[in-house]
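Heads up, the thing below is written out as structure tokens.
The other protein chains are all here in position, but one chain of the complex has been omitted.
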Amino acid sequence: MIDFELEPQLLSRVQTYHAVADGLMRPISREYDEREHEKPWKFFETMWEASRGPGFEALAGREKRAEGQPPRLANLGTVAMAEELCWGDAGLYLSIPNAGLGGAAVMAAGTPEQKERFLTRFREGKPKWGAMAITEPGCGSDSAAVTTTARRDGDHWVINGTKIFCTAGQMSAEKSDGFVVVWATLDRSAGRAGIKPFVVEHNTPGMTVTRVENKLGIRVSDTAAITFEDCRIPLDHLLGSPEIRREGGFKDVMATFDATRPIVAAMAIGVGRAALDFVRDFLKEQNIPIRYGLSPRKLTAVERDFMDMEVQLKVARLLTWRAAWMLDMGQRNSLEASMAKAKAGLAVTLITQKAVELLGPLGYSRQLLLEKWMRDAKINDIFEGTQQINMLIVARRILNYSSKELS
Amino acid sequence: MIDFELEPQLLSRVQTYHAVADGLMRPISREYDEREHEKPWKFFETMWEASRGPGFEALAGREKRAEGQPPRLANLGTVAMAEELCWGDAGLYLSIPNAGLGGAAVMAAGTPEQKERFLTRFREGKPKWGAMAITEPGCGSDSAAVTTTARRDGDHWVINGTKIFCTAGQMSAEKSDGFVVVWATLDRSAGRAGIKPFVVEHNTPGMTVTRVENKLGIRVSDTAAITFEDCRIPLDHLLGSPEIRREGGFKDVMATFDATRPIVAAMAIGVGRAALDFVRDFLKEQNIPIRYGLSPRKLTAVERDFMDMEVQLKVARLLTWRAAWMLDMGQRNSLEASMAKAKAGLAVTLITQKAVELLGPLGYSRQLLLEKWMRDAKINDIFEGTQQINMLIVARRILNYSSKELS
Amino acid sequence: MINFELSDEQKMIRDTVAAFARDRVRPAARPADETGAIPAALVKMAGELGLTRSAIPERFGGYGDERSAISGAVVAEELAFGDLAIAMHILAPRLLAFPILEMGTDDQRARFLPRFGRDDFTPAAAAVMEPRFDFDLMALDTLWRDDSGGYVLNGAKCVVPLAAEADTILVYAGSDKGAGMADVQGFLVPRGTAGIAISEREKNMGIKALATYQITFKDCRLSREARLGGEQGANFTRLTSESRVALAAMAVGVARAAFEYARDYAKERKAFGVPIATKQAVAFMLADMAIEIDAMRLLVWEAASRLDKHEDALKETYLARNYAAASVLKVTDNAVQVLGGHGYIREHPVEMFLRNARGFSSFEGLATV
Partner (left out) sequence: MINFELSDEQKMIRDTVAAFARDRVRPAARPADETGAIPAALVKMAGELGLTRSAIPERFGGYGDERSAISGAVVAEELAFGDLAIAMHILAPRLLAFPILEMGTDDQRARFLPRFGRDDFTPAAAAVMEPRFDFDLMALDTLWRDDSGGYVLNGAKCVVPLAAEADTILVYAGSDKGAGMADVQGFLVPRGTAGIAISEREKNMGIKALATYQITFKDCRLSREARLGGEQGANFTRLTSESRVALAAMAVGVARAAFEYARDYAKERKAFGVPIATKQAVAFMLADMAIEIDAMRLLVWEAASRLDKHEDALKETYLARNYAAASVLKVTDNAVQVLGGHGYIREHPVEMFLRNARGFSSFEGLATV
């Protein structure tokens, strides 16, 4: 039976998330946008503690399935949290201490023993981060073109190569007892099959953060370039099996996109909603009504813009919830995940850009957060697969074409 | 020195065109949309006479260059005429008796003797039409994939194949003493080089109009499917040289697109202006002002829509005039011609669709011409290269890619 | 509890109607558009689906199934996938039956519902739209006023389906006193009533197979019993919401029809030796169409679920309607573009989908769930 209402339990969690977003994130949002590369440690510690409490499993990177009792609507819950916390601040959300994409890779490709060994840390001690290193300077969305190599030398793997765009890379590699999951090839000739994930512990000799990017937005979140020079790691840091035949590893991580794309979509929606809520309140203060139901030929330009922003956001959310819900139901959602990501990324780019425009000189000023939301929003149109990549995936699925037939 | 004003001589011609559009075309516009496939012979005869007078050279298909004295701004003049007459009715414009694209092909590929032999008829006698047959059921924009064959048999060429989408095909092949220029290959293995234009006189045995299409719009203009079965024509009906090495013929006709695309763009603009003028007058009657200069945040939705339609039309016209002017100046304009065609086709599709929307139930009714203009306009987004084909051409030129590098 | 899946019963309804739309309606669509006539046999067959009858109480001959806006949206989408004009014709009885079912007096229900408790088609009509560019449900020009023991109607309506065949037309009019939807009332007007003039059949760009008319009311006098819902009247805001969600659902059907046709064509059609669908320019157009269709449907279902919960849905249905009207135009226009020259000729249905789609930004009250 079709229904669009979140269950009460989840709704009450959303209220908690909102309190965090409103009480802990918004107040420091502008400050850490301006003080790029500085870290809100107090916020980190608060979230680190909070992430042990109920409702923040996703943050803690804890995986109930591993413990045999999958939480109901885990993905939908994560999506709801992402929207709410990114309503607060997308950059801060991305920099909350947790296993992150590194943890996701461990969950997707690791053995039970490895999951235990590498993820336990996120339930104890000081704040920690996990990162995933896959993109390279020479390859954008083409994750199969990995040139970073791993060769066996006795009872170690030796990693060589350079990775860029590692979210929380610096926090994971240097600033905490975290780790970086780096994707490297055991045998270039084997193509994707030869690409495997390796866990590199923080401060492992040979791993260096060479650059932390200056960005358009989400400035508080560190985006690192990491080089690996003869970086030696124990054999059992290769996640899963070293068997080249078994394509497992890479397939698995590709599959994680089905879970992460709705989250990125939800991040966009959170930022878009922040802008929409602000504009709604602003217009109300100005006594400018939004007259739903009226003949479209009688609307003002501002009314129509606002309604359009509102419905675009709603559409993005519905597509996103559907993609997450399908995953929770154990259904394949690659098509729906890419639909949600493509639509949300674009819609919120336009919504935030329009919000800045509607506020005129005020919208352009850094005295308000609107301009920041426009800068922050854009990342969701780019990472976890650009809009174009996701459109390509949607096209392949609806046309039933392989990546060779439609490239 | 930059200037955007048409010279007085051309402006006065435009007034003549407008009188024709307003006085002869508009009054019968709806009638011949409803009575599809019937022909306004009285209008044809009037235009046939008129096309002998000054200002209508383009209609007559007369080519001053051939007579050694190129008319000043011939292309710009043709473009201005197309806009004005299509403001009257695009379908009627397309069905005015003249040498049409068939004549253009003769001009582009024929010898001086052939030009004289085939085009003289358009200066005397009863109304006649010329058509070009290039598209085939199996190939859309891929004009190089011609499968219609021409083989030599003694002192004749024998043509076999089927052509579709021949504008004025029926008028040229059966309903007047006109001709059809058909593109056929002498040697498929030679690709484009083997494709040559052949003039097939009206009622030549073996040439049959098998279908006249029912269309969305421009219904008074006949769009014919023509089959050639062992259709024998004299050797000297091959335009230019039979030499396969010489790619001439096909290249030449491709070059004619540089001249015809701005005309198609201008046709679109004429239809778009018809819709815009109607909406402007309508709003004035309703005492709805268009407040130029006002803060965009104070506009009504209708005002903004109207201004957007207006500026889109203006942009399309400026791009179109530039493309035509460059040709008149003897400059290469393939890029600019495709820019104009792509922009005008899309802009006017949207303008006419929006015009119908703005008028609500009135716009949707066949009591007004708005809905017809929306139907007529769409053809300009499709023929002479679809919007996508023209975008591809623009892309190749700005990226300096061959059709192999960017396909 | 959040759920994106139709119930088994709804799936069954969907599949039944979808099969009918695919096998019976679509083949009839083009001839109906060209001739303006819908085969009686097809309408009869549709009657046997019991799409209106199902909601009529058993005592009036119906099946007494509970009405659901979501089920109604599913039916509307699937039928419109077959053909919009035929779908509107087939579902026209709902325009009279459902408002009476939901808001009519016992007497009105007893008088009017039995005729819909049968399988054979009973033409019925509702008059909502008015012939002005900025026609607005919140400010109707057709007005009713109290008059010694009855009501008087004045004004003009347009795009009234089946007005010439229906023996009763449900006419919506605003009050000469108040403004806004709250004051709009419905009136059950017998076709013969003095003061009514029904025009020649209208000619529109699309939905050509649906017979629509203009009606003018000049001091048209009606009895007390003519008012829908009697003294306490009807809830026009809800009726409007139900109508908009139905129309938006039909837009989804039209968009899907265009998308699927263009998709299949693009996989078949070769240019430069490869299917045109393998070109990103075409593939991305199709991907965008697919996303918009899912987006439209989700908006429709979300608005419909509010109606099924008897929550106010004016805003949701309005936004869904406007979004659908814009998207269906874009999708059908893209479909024509994908087919190129073939999209412009009437040998293929996409140009008809485009003409039908353009109507949604103006349509009001032409369907309900």
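Per-chain numbering from 1; labels A, B and C assigned in written order.
Criterion: a residue touches a chain if its C-beta (ideal position, glycine included) is under 8 Å from a C-beta of that chain, and two chains touch if they have at least 3 such contacts.
It should be emphasised that the depicted structure is a prediction, and the values quoted were computed from it without experimental measurement.
Visitor: Among the options A:Val14, A:Ala50, A:Cys139 or A:Ile290, which residue touches the chain absent from this view?
Guide: Considering all chains, including the one not shown, the answer is A:Cys139.
Visitor: Among B:Leu6, B:Ala144 or B:Leu369, single out the residue that touches the unshown chain.
Guide: Touches the omitted chain: B:Leu6.
Visitor: Please identify which residue in B:Ala19, B:Leu235, B:Ala255 or B:Leu294 touches the non-displayed chain.
Guide: Once the missing chain is taken into account, the touching residue is B:Leu294.
Visitor: With the missing chain put back, one of B:Ala190, B:Leu235 or B:Leu318 would touch it. Which one?
Guide: B:Leu318
Visitor: Among the options A:Phe4, A:Trp129 or A:Phe383, which residue touches the chain absent from this view?
Guide: A:Phe383
Visitor: By the contact criterion defined above, which parts of chain C meet the unshown chain? Give residue numbers in ascending order.
Guide: These residues touch the chain not displayed: 279-281, 284.
Visitor: Pick out the residues on chain A that sit against the missing chain.
Guide: 135, 138-142, 145, 164-165, 213-217, 223, 282, 286, 349, 353, 356-367, 371, 374-375, 378-379, 381-383, 386-388, 391-392, 407
Visitor: List every residue of chain B that touches the chain not included in the displayed model.
Guide: 1-7, 73, 76, 292-298, 307, 310-311, 314-315, 318-319, 321-322, 325-326, 336, 339, 342-343, 391-392, 394-396, 398-399, 401, 405-406
Keep in mind that, in the parts below, only the chains that are shown with their structure count from here on.
Visitor: Distance between chain A and chain B based on Cα centroids, please, to the nearest Å.
Guide: The mean C-alpha positions of chain A and chain B differ by 51 Å.
Visitor: For chain C, write out the residues touching at least two other chains, lowest number first.
Guide: 133-135, 361
Visitor: Of all the residues in chain A, which ones touch at least 2 other chains?
Guide: Residues 295-297 of chain A touch two or more partner chains.
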